[in-house]
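Apart from one protein chain that is not included, each protein chain of the complex appears where it belongs.
So, subunit A:
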Amino acid sequence: MTTLMEFKEVDVHYGPIQALKKVSLTVTEGEIVTLIGANGAGKSTLLMSIFGQPRISSGEIVYRGEDISQKSAHYVASHGLAQSPEGRRIFPGMSVEENLLMGTIPIGMEHAEKDMQHMFELFPRLKERRNQRASTMSGGEQQMLAIARALMSRPKLLLLDEPSLGLAPIIVKQIFKILEDVASTGMTIFLVEQNANHALKLADRGYVMVNGEIRLTGTGQELLVNPEVREAYLGGH
């Protein structure tokens, strides 16, 4: 098992405010790693800093042996890192198919046809809506589209920022089921979530972030039963 991505003592500042404090974490090939934490803990900041938005103020982000912390966003995105951004950010005026094809930008359209068929198998709902404008779909379908679009670039590492955001519990369940299917194909997934229960059940390993620091780490199961985590994130679940 080789390390795919590694954060080494990363600091991030927004002006005078320090958002990430000496964060170190690793993602190994083929595993699902989740990062959970409350609002404002710095989860999204960490994910966005991979793309250089914001730039880290010290430390290193190593991806396949290369420090990518100072690279531009499109460079990172076209080297095997695909992201399903927070808030989905699909192209509202484009059809589902066009959205998926936009996902092939980094690798060209060689495999477009085949991959799109594959996506329609993974997400049958998208197939029903393939010629519909993306803005006319429900939140859950849009989230599926965002994930499918990210997968279209055949990434080595799939980054997901809160795929459960603003979705009904039943849809969240569906989404996580699909993520499980995606993971079973050997895809490495780095999942940032607030929904600790679902995320930890899915994940091989997890990190718990509090106020810009990694407070706890362990396997998904360990964290799920950890009293501190249960207290803070799982509440009455």
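Operating definition for what follows: a residue touches a chain if its C-beta (ideal position, glycine included) is under 8 Å from a C-beta of that chain, and two chains touch if they have at least 3 such contacts; residues count from 1.
In the analysis below, contacts and distances are computed from a predicted model.
Only one of "Formate dehydrogenase iron-sulfur subunit", "Leucine/isoleucine/valine transporter permease subunit", "PadR family transcriptional regulator" or "NADH-quinone oxidoreductase subunit L" fits the UniProt record of the hidden chain, and that name is "Leucine/isoleucine/valine transporter permease subunit". Of the candidate positions A:16, A:65 or A:108, contact with the hidden chain is made by A:108.
If you put the hidden chain back, the residue from A:7, A:51, A:190 or A:233 that touches it is A:51.
Looking at A:27, A:90, A:122 or A:183, the residue that reaches the missing chain in the full complex is A:90.
Where subunit A meets the missing chain, the touching residues are 51, 53, 72-78, 82-83, 85, 89-95, 97-98, 101-103, 105-110, 112-113, 131, 133, 135-136, 149, 153.
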